[in-house]
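Dropping a structure here in structure tokens format, bear with me for questions.
With one protein chain removed, the remaining protein chains of the complex are shown where they sit.
By written order: A and B. Residues from 1 in each chain.
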Amino acid sequence: MKALGSVAAMTAAAILAAGCGGGPAGGGGKISDGKVVLAVLNDQSAIYADLSGKGSVEAVKMAVADYKAKYGDKAVAKTVEVLSADHQNKPDIANSKAQELYDRQRADIILDVPSSAAALAVANQAKTKKKLFMDIGAATTELEGAQCNKYTFHYGYNTYMLAYGTGDTVTKDGAKNWYIVYPDYAFGQDMQKSFTAAVKGAGGTIVKADPTPYPNDNFSTFLLKAPTLNPKPQVIGAMQAGGDLVNLVKQYNEYKLRDKGIGLAVGLMFITDIHSLGPDALAGTKFTEPWYWNADQQNRAWADKFQAKTGKRPSFAHAANYSAATQYLEAVQRGGTDGSDDVVKQLEGHKFQDVFARNASIRAEDHLLLHDVSLAQVKPSSEVKEPWDYEKILSTIPADKAFQPASPACKL
Amino acid sequence: MLQQAFNGLVGGAFYALLALGLAVIFGMLGVVNFAHGAFYMLGAFGAYILLSSFGVNFWVALIAVPLVLGLLGVLLERLLIRRLVQLDPLYNFLLTFGISLILQDLVRRQYGVQSQPYPRPSELSGSLNLGLFTYPAYQVFVLVVAVLVCAGAWVVLTRTRVGMIVRAATERPELTRALGIDVARWVTPVFGFGIALAGLAGVLAAPMRAVNPLMGGDLIIIVFAVVVIGGLGSIFGSVTAAFGIGLITALGNLYLPTISQTLVFILMAAVLLWRPAGLFGREEALT
Partner (left out) sequence: MILSRLAARPLLLALGLVAVLALPWLVYPPVAMDIVCWALFAIAVDLLLGFTGLLSFGHAAFWGSSAYVSGLIALHSGLPFPLAVLGGAAFAAVLAVPIGLLSVRLNGIYFAMVTLAFAQMVYFVVNQWRDLTGGENGLQGVPRELFGMDLSDPFIFYYVGLPLILLGMLVAWRIVRSPFGRVLVSIRDNPARAQALGYPVERYKLLAFVLSAALSGLAGGVFAISHGFASLHDVYWTTSGQAVMMVVLGGIGTLWGGTIGAALIVLLNDYLATAGFQEIGIVTGSIFVIIVLVFRRGVWGTARDLVQARVAARRRTTTRLRTAEE
């Protein structure tokens, strides 16, 4: 019985190997399988569902529609298909789905993939399958660091950008003494490192940096400690995210630390967090924003289109998905093929402008997208004129300063 | 330092309300209610929904939400829990686990996973001078409510006939039944009461913690550890352990930040090694 099974298995393996022999990776062939397939793999039912989720699938569809409208009959990719899968924020499902999307559904590129474990797993699949992967949802710099690879691009934001922009500008604006509280896991530790470097680089001092438990719903210990430190910090740099950030800010207000002359700067803030807390709870807080829907006319016009489709204002992740899909299709157009190696060649070092990415370029050394980002401040509710109108853009952090230099650990 | 200790007690207040409900439910029904964290979450959402959709303020929510959730608890007991009470308690543990998944996802479906805004009641937005230090009025209020509820429960349990029955059924179940005391008619109200307490904790949490569908999930595991430390069969023990753990985690955050998360579990292991039935539990409750 068993012997029979293994013979059958070996035959099957042989057939399969033969089938794969043609290999979609090589250049030359125009469009593999006669169509270009973009797959959005993200979290549509767990913690990142609001930030990205189905909205990003819609954004990618908008990119495809705009591409077709732009090139019409001249489009290299005549048939473009958009697939989507929900990894439920489970890395193992992300990993299996990514393989299936590449192998069975003939996806040419996977987009989004929030949360770092899932993103790094998919990056490894992209490397093995020699297909493209543009990560938007994950913040880890590992994607362009030790675990970078030829077929993986990191698009939109990362922990360095979040920490650097805020730490540098707020320090230069006069807040020299910092008390940093960071959640005690990889993301928080990365943020703390980059933040400290940025503050010191701008001439500031870290009075103290405390790790906090994660998840945590009681930050009183640290908030009570802040005014007792010597010298007294002028700002608390909070590196928490999501629910923990909301907890921390609620309690920060509870202790009225702002009235005691201790400001708040936040490492990672999404517009959904401001919506959660209400703008008044955060009014005055500064943070780095990869993209804001109401920053200028161009963004706003796109946000209106997005709202017409989804009924919501876009987060930066939605716009980044739109931009990534657009740049991928443009690369296919320029190279005249969807062969992975050719597309990579087209993308590396490419300079461009679009609704998401200004003064943008894709760094050839590590495949990180560099683009202008903003230092934003939360408005008090008295200045909020319409739903989701929560942010004031204070300054632009130019692309070449906003991101870290290419890491020597990355060898493509 | 004193201020930190006080802040630990406030954290402990939430554990206490949840642990008290968990303990009386376990006592009367032999059920460990996994959905307790989900009801805590529903309490917070109840307050949020009342405020955002109906403009009902915090004070009304503080009374109304626990009542409604208590009724929901009564329904749950009558319709589902009751069917499984005669079986191995594991079945009810699994049932309530399933229910917590459903409740959590229903709320997520409606409101998303992002946290919802909930302001502090304006009456409590100031700070109180407590002699040695000033402290946010709202947190003092939370602590006072929790202490009053626990003290009230204690009075009911020790001074009234209902209380005696509940206590007897909780701490000496076989003996109580053997004496022919009709425990059954108190089962449903006690279950409803336990759920109402979780709802109350949720309403109290709304102004100071993130209101989202996942807020109860991790908390319930800590509360499990709390009642194991206190002794699941002991109402007094659970409440005492709750405040104690609150205190210890607050000080742990201060002095041992890297292990503060595991502190409660290390403590649990130590207690189990020393007294398997918990600090205030009875050995015979184990078998």
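Everything below uses one rule, namely that a contact is a pair of C-beta atoms (placed from the backbone, for glycine too) under 8 Å apart; a residue touches a chain by one contact, two chains touch by 3 or more.
Note that this is a predicted model, so its numbers are computed, not measured.
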Among A:Tyr48, A:Tyr155, A:Phe187 or A:Tyr255, the residue in touch with the chain that has been omitted | A:Phe187
Of A:Glu100, A:Asp280 or A:Asp389, which one is in contact with the hidden chain?
-> A:Glu100
Contact residue for the chain not shown (choose from B:Leu106, B:Val155, B:Ala184 or B:Leu256) | B:Leu106
Listed residues A:Ser32, A:Thr140 or A:Gln234, member touching the removed chain | A:Thr140
Among the options A:Leu38, A:Val80 or A:Ala121, the absent chain makes contact with A:Ala121
Considering the whole complex rather than only what is displayed, give the residues of subunit A touching the chain that is not shown.
-> 1-2, 5-6, 8-9, 12-13, 16-17, 20, 44-45, 49, 83-88, 90-93, 95-97, 99-100, 104, 115-118, 120-121, 124, 128, 140, 142, 147, 184-187, 189, 214
Contacts of subunit B with the missing chain: which residues?
-> 26, 30, 32, 80, 83-84, 87-91, 93-95, 97-106, 108-109, 221, 224-225, 227-228, 232, 258, 261-262, 265-266, 268-269, 272-273, 276, 286-287
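Everything that follows uses one rule, which is that only the chains that are shown with their structure count from here on.
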As the complex stands, subunit B meets subunit A at residues 3-4, 7, 10-11, 108, 112-117, 119-120, 127, 136, 138-139, 205, 207-210, 212, 214-215, 218-219, 249-250, 253-254, 257-258, 260-261
Write out the stretch or stretches of subunit A touching subunit B in their complex.
-> 45-51, 184, 210-215, 217-218, 220-222, 224-225, 242-244, 246-247, 250-251, 254-256, 272-273, 275-278, 281
